[in-house]
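With one protein chain withheld, the remaining protein chains of the complex are depicted in position.
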Amino acid sequence: MTNSEQEVRDADCILITGSNTGESHPVLSYEVIRAVKKGASLVVIDPRAISMTRHATLHLRPKPGHDMHIFMAMAHVIIREGWADMDFIEARTEEFETFKQSVMETTPEVAALATGVPADKIEEAARLYALGQRQSGKSIYAEGNGTAEPRGHSTILYAMGITQRSNGTDLVHMLANLSMMAGQIGKPSTGVNPLRGQSNVQGACDLGGLPNVLPGYQKVFDEAKRKAVAEKWGVADLPAKVGLTVVEMGHGMAEGHVRAMYVMGENPLMSDPNTNLVEQEFRLLDFMISQDIFLNETGQLAHVVLPAASSLEKDGTFTNTERRVQMLYPVVPPPGQAKADWEIVAAIAQKFDEKMGRAGHVKWNFASTAEIMAEVAAVTPIYGGISHQRLAGDGLQWPCPTPEHPGTQYLHAGKFSRGLGKFFPIKVTLPYEQPDEEYPLILTTGRVLYHYHTGTMTRRSEGLDWRVPRGYVEVNPVDAAAIDLLDGGTVKIISRRGEVRTQARIGERVPPGVVFLSFHWKEAPANILTQDEKLDPIAKIPEYKANAVRLENPKMKRTKKAKA
Amino acid sequence: MSAIIRLGMSTSDIAAGAEATFLALQSAVRHRQLPVEIKRTGSLGASHREPVVDVEIDGQSTLYGPVTPERVRPLLDQHFGSGGRGVSSDWLISRRNDRSDYPFLGKQVKVTTRLCGLIDPYSLEDYLAHDGYEALKKALKMSPEEVVQAVLDSKLRGRGGAGFPTGIKWNLIRKSPNFPKYLICNADEGDPGAFMDRATIEGDPHKLLEGMIIAAYAIGASRGYIYARAEYPLAVSILRHAINQAREYGALGKNILGSGLDFDLTIKEGAGAFVCGEETALMHSIEGKRGMPTMRPPYPAQSGLWGYPSNINNVETLASISSIVLNGPDWFAGLGTDKSGGTKAFALTGAIQRSGLVEVPIGTPLRELIYDIGGGCADGHDLKAVQMGGPSGGCIPANLMDTIIDYDELRATGAIMGSGGMVVLDDTVSMVNMAHYFLSFTQDESCGKCVPCRVGTRKMLNILQRLLAGRGRMTDIDNLRRLCITVGQGSLCGLGQTAPNPVLTTLRYFEDEYMAALEGGANGNVQAQLAAEVTA
Partner (left out) sequence: MIKLTIDGKTVHANPGDHVLDVALENGIDIPHLCHHKDLFPSGSCRMCLVQVEGAPRPQTSCGMTVQDGMVIDTKTGAIEAMRRDIVDLFVSDHPLNCVICDKNGSCDLQDNAYRYNIQETSFDFELSRPKYYDDNPFYVRDYQYCIMCGKCVRVCDEIVGANAIDFSGRGFTSIISTPFEVPLAESDCVFCGNCVQICPTAALLPRSKIGKGREWEMERRQTICGYCGVGCTVEYALKDGKIIYAQGTPDGAVNGEFLCVKGRFGWDFNSSPDRLTEPLIRKDLAYELGLTDEPWEMPKTSALKGKPKLGNFIPVSWEQAIDITATKLAGIVQKHGPDAVVGLTSARCTNEENYLFQKFMRAGVGTNNVDHCARL
C-alpha cells in the first residue's frame, strides 16, 4: 500500500475494485465501514455483489474483465469536467498528454456500451473519486482544519481482482494514472493500495522471494547492486539471469530442465493454475522437498517432508500490506520435532555447502532471527534501519533506511520514488479467454470469509469448517434456470483444462453469465479450470478472474439420456 | 330550500355506530326523495353524544346525538315531514348556530379543529370553500423569513407537550447551511386516551398539509414525512387521499402554485411504539431502523434524518400555521396568554360527564374546562384530580382547578401540558392504582436502551404492585422516591425522564393514599375501571 490502513477511516471517498475486502481482508474492511459510517462515500467496482456493496454509495458492475473501460471513462470524465488536479500534474508528473490522448475516445457512453454500466454511474464515480466528495459529515481534510484544501481525500483499494488478469499490469498503471490525475496520492488517506492476501506476502517480496530481484527490490541484473550483495554474503558474484516464476517452473519441469524443487510453506498444487497439468509436472521431478506444518496436497508428491513450526511457534517478523514490519513472538512450543523454517533452511544450506565442498564461505549459522535481521538490514536499503530491538510495540513501516529513521506512513509525499510520477498511456485488452458457444460463462475465483488460501489451516479449524464445510459455486438464477439447476444441487463446471463437480449456490451475488468458485477446497479445486497459457506479460500473473467455462447439470443429462 | 345533513364519520363516530346511522339516513333520504345533501364529515368532538347529526336547512343548523338508526326516521319527520313527534329533547344537542345553548361546544374556541365536523374530509372543494390554501398563497408571497417571523410573533409553542417556541425551532433549521432539509410531522399520537391528532386529520386533513407546505417554505425543506400511527387506518387513508388531491391541485410537488417551491410528502406508518413520539427515535423509525432514542446533541436541526437537518413538529402545531398566516400573528397571539398564543386541543376523558375533543384558548382555567365545558364528574361523584399529559404527565388535584392552561403554570404543579390527554378522576379512583396504570404503560413501552427506564420503572412498578396487594414494605416509599429521582434524572430520553411524573405528583398530593396502601392495600380493582374509561 502506498498509504496506511488506519488512514482509510479518515478518507472522504473510497474506491474499492477487484477486492472482496469484507471477506478477504475483514479487518481492513472495518476501516472502510468506519469511514462510511462517518459519511465517506464508497464506490465499488466489481462484477459481484460482494458484502461491501451493502454499504456502497455506488456499485458499478461490469462484466468480468471489462473494468478497464470504466477506469478510462472515469479519466475521460475527470478531464472533460475539469476535475483533474492540474497543479499536481504539472508539478509532480510527466507524460500526462500521452495518457490523455489514450482516453479521449473512451466516453462514458462508449464504456457503458462495452461494460453494461450506465454512463451516469461512471460519471458519478468519477466525480466522487476525483473531488473526494462525501455523503455527509465533515472532512478532516477539505474543511474545518484551517487549510482550505478544495477537495477531499480519495483512496483506491484493490486486490487480485485487478492483478490476476492478463492485463493486470496495465490495470495497476491505470489506477495509478487516476490517482495522479486527481492528485489523490502522496497525501494521507489517498493512494493506490493493493491489499495483500497473506500474512507475509509483502515481506516475501521485499526480501527477494522473487526471481528477478534481490532483497529490497534490487534487480538481479543490476551489476553494482548485485555485486554489493554478493560481497556482503561472501561470494564473488550471484546469478544475473532472471529466474523462473511459479508457472514457468512447472513448464520447466515439463521441458525437463527443472529437476528439483524445494517448497517451503506453500501448496502450489492447489494454488497454481491448471492443476491437472501441475500435478503431472511435479511428478516428473527427480527430487522434491516439502517443508510445512501439514502434509498438504503438494507435500504428498514430495520425496522429503520436513516438519515446520507454525507462526504461533516461532519468532521473527512479518511485513503487512501497509509495509509495517512487526514482531512475531512464540505463543506455544512446536509439536514433536518440528523446527522453525529458518533453522531448517540454515541446516540444509550448511550441509549443502559441505557436500559442494565449499563450507564456510557463506554464513548460515545464525543464532537467532534477530541476527538474521541484522544481515537483512545490511543488504536491504529499505530495511536498513530495522532491527528487532526497534520493532517492539508498533513496528516500523519501510522505507526505513537508517536506525534513526521513523519509518514511512505513506509513500510519494512531496516526490515520487522515481522523481516525477509517470503517466502510462492505456489501451483496452480483454481477457485472453472469451466466452464462446462451447464455454459461454465466465469463471472468476477468489476467497470466502471463513477459509484461507488452499484451506490447509482453516479446514482444520473446527469452527471455520463448521461454518463452510464444503466448496460451492455461485451461479446466477438465469444461468441456473438454463440447466434446471436447483439451489444446493450438484453441478459440473467444465473448462478447456478440466472439470470440477461441486454444489451450486444460486443467487444474485454473481451477475448472469458469471460463476464464482473458490480455490479453498481440494474436492472442488478451482484451479483445475484456470488457464496457464496467457499470463500478464510483465508480472507473469495468471488470469484467475476470467476463464471461459460451461455448467452442466449431471441430473439433467441423465434424465435426457434416459428419455432418449 | 337548501338542506345539508352532516354526519360525523370519524373513527370515534364509527365506533359509536355511525355507519349504521349513515346507511339508514341514506336509504331514508333516497326513499323519500328528499332534496338533501348528505355530507360525511369528521368529528365535532362531542364524543359523549356520537353519532352526531347536523341538520342544516337554509343556514339554520340543528344538532342531534346520539342518532341511532331508529332515530333517523323521527328526525327526518321533524324537519322534512309531518312534524315533531318522536324527536326527544334527550338527543337534541343544539338549535343555535353558535352552539351557545350547549356549553360543551359553545364555550370552545376552535382554530385547528374549526372545520372538523363541518366539511367532508375527502373533498378538496369543501376545504377550498373555507379559505383553503389561501394561507399558502399568502405565505408564498411573503419571504421565508417573514413567515418565520410571523410564527415567532404568534407565540406559538410546540403542541407536542414540551412547549418549545415553534418560531425559534424553525429559525434554527432555517439557518443550517446543509441541504437537503427535512420536515417531519409527528402524528404518532401515543398517549393512551389521546385522539386530538386523529380527529384533526380525520376532520380536516388539508389544514395539516397546508401548514406543512408553509413550514417547508419557511425552513427550506424539500421533503416532508408524516409519521402516522399504523393504528389510525382511517386517518392514514384520508391523508393519502388528501396528499393526492394536493398534488393534483399543485400544492405539492414541483413548482408549488407557480412559486418555484419544490416540496413533496410521504406518509410513514409507525409500528405503534410509544417511544417513537420521541424525536430521535421517530427519525430512526423513518430511516427503517428500530425506533430508539439517541443522545442530544446533536439536535435534529443540526443532524437529523439520515444526518441532514430536520425539523419535527406535531400535528396540532402544524395545523395552527395556516390560521396564523391567514389571520395574522397578532390575532393568534391574542387568543392566548402573554407567553403563549393560540388554542390547545384536549381529549377529555375519564369520569367526566361530557367527554370528547375540546379546543380552548391557552390561559383558560382548568375549572372552566372541567366544569363549564365538561359538566363536571359523571354520576354525582366529586372531582379528585385531573391527569394531564398521559403517562409522561402528572395529576393536578381538585383544589388546584384554578390553574390556567399554560405550559409554565401547569409545570409548576408537577404535571405538564402534554400533547392533550386529559383524564378526569373522580373520588372512586385510587391514586396509587392510577400511578400504577400509567407506569405499567411506560414500562411496557420502554425501548430497553437505558437501565433507569428499562429496569428502574420495573422496580417502581413492583413496589406499586406490592402496595396495591397489601404487601408493602417499610422501605418501599423511600425506594420509590429514590427511584423517581434516578429514573427522572438518569434516563436517556423524555420517555424515561417523565415516566416517574404520575408517581411523583400522586406522592406529592395524595401521599396519604400511599400510606394507607402500605398499611392495608388498595380497595377494589379500580385499575380495570380506569383502563376501561381511558381507552373508551
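First chain written, first letter: the chains are A and B, and each begins at residue 1.
The rule we apply is simple: contacts are C-beta pairs under 8 Å (C-beta built on N, C-alpha and C of every residue); 3 or more make two chains touch, one makes a residue touch a chain.
These numbers come from a predicted model, not from an experiment.
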Displayed partners of the chain not shown (whole complex): A, B
Option from B:78, B:154 or B:443 whose C-beta touches the chain left out: B:443
Touching residue (missing chain; options A:301, A:430, A:482 or A:556): A:301
Full-complex contact with the absent chain, from A:279, A:499, A:533 or A:552: A:279
Selected residue (touches chain absent from view) among A:252, A:440 or A:513: A:252
Residues in chain B touching the chain absent from view: 273, 275, 290, 292, 294-295, 297, 443-452, 454-459, 462, 475, 479, 482-483, 485-486, 489-492, 497
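Note that only the chains that are shown with their structure count from here on.
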Centre distance in Å when chain A and chain B are each reduced to the mean of their C-alpha atoms: 63
Chain B-touching residues of chain A, taken from the complex the two chains share: 39, 136-137
Chain B to chain A touching residues, read off their complex: 306-308
